[in-house]
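In what follows, a structure is listed as structure tokens, so that the remarks can point back to it.
A single protein chain has been removed from this complex, and every other one stays in its place.
Chain nomenclature is as follows: A and B, assigned in order of appearance, with residue numbering initiated at 1 for each chain independently.
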Amino acid sequence: MFDFSILFPSVLNGLTTGAVYALIALGLTLIYGVLHIINFAHGASLMLALYAVYFLKESWGIDPYLALPIVIPGMFALGYGLQRIVINRAGHGKDENILLATLGIAIVMENLALLFFKSDTRNIDTAYSLSTVAIGPAMIAVPKLVAFAGALVVSAALFWIMGRTDLGRAIRAVAKEKEGAKLMGIDVDHVYAMSFGIGLACLGAAACFLLPAYYVNPQVGGGFVLVAFTIVVLGGMGSFVGALVGGFLVGVVESLGGLYLGESLGQIGIFAIFIGVVLFRPEGMFGAKA
Amino acid sequence: MSGTGGISSGGLRHLGGIAVFAVLVASLPLVTKSGVALNFVMMALYATLIAQAWNILGGFGGQFSFGHALFFGTGAYIQAIAQLHGGINAWVALPLAVAGSALVGLFVGSLTFRYGLKGSYFALVTLAFAEVFRIVALSVPFTGGGVGLMVPLRESAGNLQFPSRAGYLWVVLAFVTAALLVTWWLRNGRFGAYLQAVRDNEDAARAVGVNPFRIKLAAIAISGAFMGAAGAFYVQVFQYIDPGIAYGSGTSVEALVAAIVGGMGTLWGPLLGATALHVLSDLTRNLFGELPGINMVIYGVVLVLIVIFLPRGIAGMGLSVRQLWAGKGSRHG
Partner (left out) sequence: MAEPLLALNGISRSFGGLKAVQNVSLTVNEGSLSALIGPNGAGKTTLFALMSGFLKPDSGTVRFAGQDITGREPHRNALLGMTRTFQIVKPFAAQTVRENIAVGAHLHVRGRSAALQRAEEVAARVGLAAQLDKPASDLTVAGRKRLELARALATQPRLLLLDEVLAGLNPQEIAEMMPVVRGIADGGVTVLMIEHVMQAVMHLAEHVWVLAQGQLIAEGNPAQVTSNDKVVEAYLGHGTAARLRKAAASAGQGVAA
């Protein structure tokens, strides 16, 4: 069972999935790092993005990769709007309220999708859906390879934005010291909304990379939520590097878990990691000790 | 929540209210034979029960669980499995289901509270546990796997299966009344005072002699017990359970939304919230038909609206209105 020719493809697949997971987690950890809220609607938002990519392909023939410049800004706008209009109002100074608000948003998103799109699972066919590339003994699907590369590119772009632009600096300032940032003239509400928007924009990108190799139905969000949280908690809340490393780790664990325990039980491995990290090392690998 | 001193007029008044409520609702089946009406009341009471269970841990304990279905599903499966595989009578299975759920509560609580999990982390971990149980239930033979379990129809009171909704109504009413009494006790006793102290400021509570771990542990066990009762009740009414119904997020969400809408940490909040939401669902169904998901959309929207505009819920609104009338609505000082 530990045969290299079985392990290697599994690990490779895990890495490709992990890259997309990392992208999803980056958005979540950005939102947490800046706004200090746990965005429960992250999975549902990804689900909406997946539907967007789906309909762009099915109704307008736009290839998912070509849809990037549409979906990313679209998700950004959704995030900006949600934060500015809904989440900002829900605070009342208590973390729990915001958690509940994002839960409410997630419920609304999931069930609106159920209402309008019905519960059928849908996926798309593209010219390259079924092509594979050989890497060693492994046959990796082309969409997965593209997802891997794409996720890394977008992550790099995110790092660049955070490190080299004024917006990124403002975001980091607000994350570190909100009041001080205000005194420096930074519009904190705007930064909050921008951060939330970027967080969801990451999901837009992830959706474009994900759908060719995956599928969508109203319930997929739920599956991604806990995986995303596991990665963020494992990597350390608010840590970008952690989200990347965590993403790859979880991707591989899921793949190997599925290999040895079967699809369903393999999922338990992820939850076990989540519960274990939260209980025994809540700051994760790269996070700051509370 | 303000008392006027001990088990005085305030406390006794509420006890009386609970008694009146119980008697009134219990007499409903004697007054009407309408299956529709009785079913409506029964389901409203069921929704109240799960909200009350959540309220004990969430409203009074301040620990928001997003995975309360964990206890519901455990109670449901124990109830079903005891009858199907153990040949145990439904009435005997009931306390087993309740105890089993309480035990699961103790298990989760001892892990999470020992390591000081609070707030969002606690919410997520409870969700994770519920998911783990759901996956296990899907994969394990004695839960029937994805197909679920069916409790055979053997109508008789001795079997906890009734020909009409009346019998079920009385059973769930008994649970709801018990939960009301427990909630009353939380508001009028030392344990409840300690629990709310831990909720409002854990360090201050520790400084004056409260052991937060033990208090929270007891709260999650009690909360789990009532949730388990609801699960067992569900199995008796619908004679069916599967992993999605047992451990899915639907029940978790219904419980918490009803409790929050009605007013966390209050005696009548869960009843108000559950009834309001139940009426809303019914209205929606009459207006739009059986659209999948429409119910939950409404729940989600209501949750967001309540969090933004009325965080203290319906009962909380009543509280501040009363304060206004009594001229005590002072924000100064």
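The working rule: a residue touches a chain if its C-beta (ideal position, glycine included) is under 8 Å from a C-beta of that chain, and two chains touch if they have at least 3 such contacts.
Since this is a predicted model, take the numbers as computed values, not measurements.
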For the chain not depicted, the shown chains it touches
B
Looking at the full complex, which residue from B:V36, B:L153, B:V208 or B:L287 touches the chain that isn't shown here?
B:V208
Touch as defined at the start, partner being the missing chain; which of B:A197, B:I245 or B:A274 qualifies?
B:A197
Pick from B:G17, B:G189 or B:G250: which residue touches the chain that isn't shown?
B:G189
Positions on chain B where the hidden chain makes contact
1-8, 188-190, 193-194, 196-197, 200-201, 203-212, 265, 330-331, 333
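We adopt the following convention: only the chains that are shown with their structure count from here on.
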Given the complex with chain B, which residues does chain A contribute to the contact?
38, 86, 89-90, 92, 94-97, 99-101, 103-115, 118-119, 218, 222, 226, 229, 262, 264-265, 267-268, 271-272, 274-275, 278-280, 282
Would you tell me which residues of chain B are touching chain A in their complex?
64, 66, 111-112, 115, 117, 119-121, 123-125, 127-129, 131-132, 135-136, 138-139, 249, 253, 256-257, 260, 291-297, 299-304, 307-308, 311
